[in-house]
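Left out: one protein chain. Kept in place: all the others.
For clarity, chains are labelled A, B and C in written order, and residue numbers in each chain start from 1.
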Amino acid sequence: MTTNLTIGKAINAGLRRAMESDPKVLVMGEDVGKLGGVFRITDQLYKDFGADRVIDTPLAESGIIGTAIGLALRGYRPVCEIQFDGFFFPAANQTFTQLAKVRRRSAGAVTVPVVLRIPYGGGIGAVEHHSESPEAYFAHTAGLRVVTVANAVDAYWMIQQAIASDDPVVFFEPKRRYYDKADVDTTADLGSAAPMHTARVARPGQDATLLAYGPMVKTALQAAQADTEHDIEVIDLRSLAPVDYDTITESVRRTGRLVIAHEAPVSHGVGAEIAARVTESCFYHLEAPVIRVGAFDTPYPQSRLEEHYLPDLDRVLDGVDRAFTF
Amino acid sequence: MTTNLTIGKAINAGLRRAMESDPKVLVMGEDVGKLGGVFRITDQLYKDFGADRVIDTPLAESGIIGTAIGLALRGYRPVCEIQFDGFFFPAANQTFTQLAKVRRRSAGAVTVPVVLRIPYGGGIGAVEHHSESPEAYFAHTAGLRVVTVANAVDAYWMIQQAIASDDPVVFFEPKRRYYDKADVDTTADLGSAAPMHTARVARPGQDATLLAYGPMVKTALQAAQADTEHDIEVIDLRSLAPVDYDTITESVRRTGRLVIAHEAPVSHGVGAEIAARVTESCFYHLEAPVIRVGAFDTPYPQSRLEEHYLPDLDRVLDGVDRAFTF
Amino acid sequence: MSNNTAQKQPELVQLLTPEGELRRHPDYPIDISAEEMRGLYRDLVLVRRVDTEAVALQRQGELGLWASLLGQEAAQIGSGRALRPGDMAFPSYREHGVAWCRGIRPRQLLSMFRGVSNGGWDPHEYGFHLYSIVIASQTLHATGYAMGVQRDGALGADGTAVICYFGDGATSQGDTSEAFNFAAVNNAPVVFFCQNNQWAISEPPERQARVPLYRRAAGFGFPGVRIDGNDVLASLAVTRAALQHAREGQGPMLIEAFTYRMGAHTTNDDPSRYRVSAELEEWRSKDPIERVRTHLTNEGIADDAFFAEVDAEAESIGERVRRECRELPDPDPLDIFHEVYAEPNGHIDRQRADFADYLASFEDADAEGVR
Partner (left out) sequence: MSNNTAQKQPELVQLLTPEGELRRHPDYPIDISAEEMRGLYRDLVLVRRVDTEAVALQRQGELGLWASLLGQEAAQIGSGRALRPGDMAFPSYREHGVAWCRGIRPRQLLSMFRGVSNGGWDPHEYGFHLYSIVIASQTLHATGYAMGVQRDGALGADGTAVICYFGDGATSQGDTSEAFNFAAVNNAPVVFFCQNNQWAISEPPERQARVPLYRRAAGFGFPGVRIDGNDVLASLAVTRAALQHAREGQGPMLIEAFTYRMGAHTTNDDPSRYRVSAELEEWRSKDPIERVRTHLTNEGIADDAFFAEVDAEAESIGERVRRECRELPDPDPLDIFHEVYAEPNGHIDRQRADFADYLASFEDADAEGVR
């Protein structure tokens, strides 16, 4: 039975189902209780699961992730909300030196199934620190899994898969797409969903591969639609670490061209790694270098400039065009 | 007049000269005072410049960078020592959301000439967190300059250039090379040194370009030497942000092959960005994909495994060989 | 499982009661002229007017966001007026009243909330740093700045002091504790001014601390005091004393201004989800402006003409704010690359040039009627 859900509501429903099926699942963060989070992603969970399982924490991100690790050591599965992308950084130490590494440090004796939910990306007209795309920092950190979603179906299933995973998972939520809707079959089994680490061909095509993730998938699909000259294949990456290279290389070997679009600054973005790796594995298949489309290598600007800063439909199309000039 | 100096002593001499020529230059960090730092890089500075200019701070990295920003706002030029690479992360928030961005935030009204000195890299048989190469996190952060040195001459001049720069500069010191020596002309003018943002051809060659930085430059030179079949050009990158692409592309267009070696894990390392960019700008000149040699995508292992984890001479040679199989 | 021990509320320093009566305090004597008193009233009214206007502008789509100071005017105007010109203030994002005292024009404040700038003024020009959005980050900047003041030898009776503003929520951040500690260990001339407005978005103070916040200071080795944050005189007198303490080299002090956020957290927020209106009613009776007005009236320090004059000034400021907000120029697209670095940076220059070409290509295309 399917329900028409926004991405935001789908995550909420996924959280609820995870909490119902496993009493060890906790939700914690700033304002996740009565308020239901500033984006209402934890709406009603406080009412239904109580203050012990939906924890309004002190305003301290390091404290949130650090205590979540401790809770995980005691057998819990905490899902931590970082209120906005730009406020993750006080938790960088606990995330990068502890959460990511404690399992390996213990040679597997210790498991820390913590999920970090991070609403990310721009386009909402916000003040500074509310529009960033910091995913590359995480993808560069061994020990973490990093995923993101582009539609409500993935939102519903992948948040549950992230919680079920015994690895720490960073779950990026495309905040400007929170209200995008899709039909979700909320009665299906969790096991029936595509594994979290796989990419998805969102639109098949022959002439070039356009890879995107999170908020840019919609833009990529629009670009593919708008480009009447070429038949563009769109891949929704879903998992940024590990990356499903099988799906990507299969596509690129067919199309001979790869364009990668993300909101993060181009330099040292996730696109850099994929470009480098695909170039190595598909060297003789590539008709053009991998083209990357992303934000400029500057801090996120004041919101009146974000339409220029973020790669939009035109910039993606420009990238596709560049791929065909070779 | 030249003096034979180790890299460590050259940084020390550079710091001293900067402090002598500008009373606003301060040194701060954990144990930088009487002890002279755990690597003695600030040796004798406390004695000669006193506790107001050589500040033993409380054990708190966020506090160090955060107060350094405040000191900079008051007109000082603080040089902060982060004791080891792995202990940077508590300062991530102050570095990435404040230090890197405050100038742009203020539209140029505010200048924060803070230097972060970070001894980095492995190979010293240390326990965890003392051997990491976190440079990609910084290179991905707009607003920071990121440099590293491979010899005592650069060490002496580049630390002074970093201090003289009005931008925040992250200065990575190759700790396992601290004792490598070179003749340094400490009487020359600062203006006579090569600009901090330029790369340097450390060894000219025709058949392939081998790019390295920091501790790997020595290994790269050894590899070039050891490869009797090919004439390898070695580039010492020096500046990781911005990157001197002119020097690199000039070389790659000549040689047709690029191998990048760094100690950091390969995935999302600095090599990814350079590979992606050079592939785009030199697509028709490349005989082979850019080959990257680096550490595995795992946490830094226990020290008895580091010889396997770190790219060594053999691994670099293997990378060069791979570049010639295409 | 959360700590149910209700926080015992300690004595507040209060110099002007909600009923408009002056109270003497042994530690914080205040001698204030009628003119000063009227000046404070004027400040309070005008800054509230600016705030109200900004909320309205946000509702009309002219601002992306606004963080209202409603209810916190006394804490901000009192402490702001205690500052001397050479002092330096480090605000959070709600210190419109302090900004007002430092001479920042309302339109400069609005520019960040309108999204035409990430800053809005030159901190050095006004002795008022940029708004800080990352909670507690400014506490360390203030402390470092104060360490710089020490190094400049700028202490003494006429020396420089630093003040740092932050909220009750901000006290939970590690940075705030590190700042307290750096300031204490270095005996830095900084006053920590915490506006405990009872809410950090939806979280009440019991989620942030088990005991009253002003006590935090003692654990780090410096004095902490709680004041009635809705009392402009207490805020003025205690801040003045703390600044003098700092200026004279006696080190940091923490002031907890016990006040109340009468509005929403920001224009994005819906407080009905988490707080009851009775609380609001209770605090309305402690309004920071009313008590000054009552005092002025009761003491005969101000007459109807004065009040009318202030109201008229408020009206005209409201209008000016509205006009100036709409007139704020949109930034140029190439401003994205502006002042990212102080020194030349070829990488950024190239991106700027490429982007300029890209933008021009549309103009060309437009001109040719292609798109």
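In this text, a residue touches a chain if its C-beta (ideal position, glycine included) is under 8 Å from a C-beta of that chain, and two chains touch if they have at least 3 such contacts.
Note that the coordinates shown come from a computational prediction; the quantities given were computed from them, not determined experimentally.
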Options B:Pro90, B:Pro134, B:Pro242 or B:Pro289, residue touching the unrepresented chain = B:Pro90
Identified contact with the non-displayed chain, of B:Gly14, B:Gly36, B:Pro134 or B:Pro215 | B:Gly36
So which of A:Asn12, A:Ser62, A:Thr219 or A:Ser251 would be touching the chain we can't see?
-> A:Ser62
Please identify, in ascending order, the residues of chain A that touch the omitted chain?
-> 26, 52-53, 57-58, 60, 62-63, 65-76, 90, 93-94, 97-98, 102-111, 113, 142-143, 145, 165-167, 197, 241-243
Absent-chain interface residues of chain B come out as 30-31, 33-36, 38, 51-52, 56-60, 62-63, 86-87, 89-90, 125-129, 267, 296-299, 301-305, 308-309, 314-315, 318
List the residues of chain C that touch the chain left out of this view.
-> 1-3, 150-151, 172-178, 181, 184-187, 206-211, 215-222, 251
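Keep in mind that, in the parts below, only the chains that are shown with their structure count from here on.
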Find the most central chain, measuring centrality by the gap between its CA centroid and the centroid of all protein CA atoms shown.
-> A
Counting only C-alpha atoms to place each centre, which chain is farthest from chain A?
-> C
Distance between the CA centroids of chain A and chain C (whole Å) is 35
Euclidean distance of C-alpha centroids - chain A vs chain B, Å | 31
Spell out, as numbers or ranges, the residues of chain B touching 2 or more other chains.
-> 62, 90, 93, 97, 104-105, 142-143, 241
Note the residues in chain C that touch 2 or more other chains, in rising order.
-> 117-118, 134, 174-175, 340, 347-348
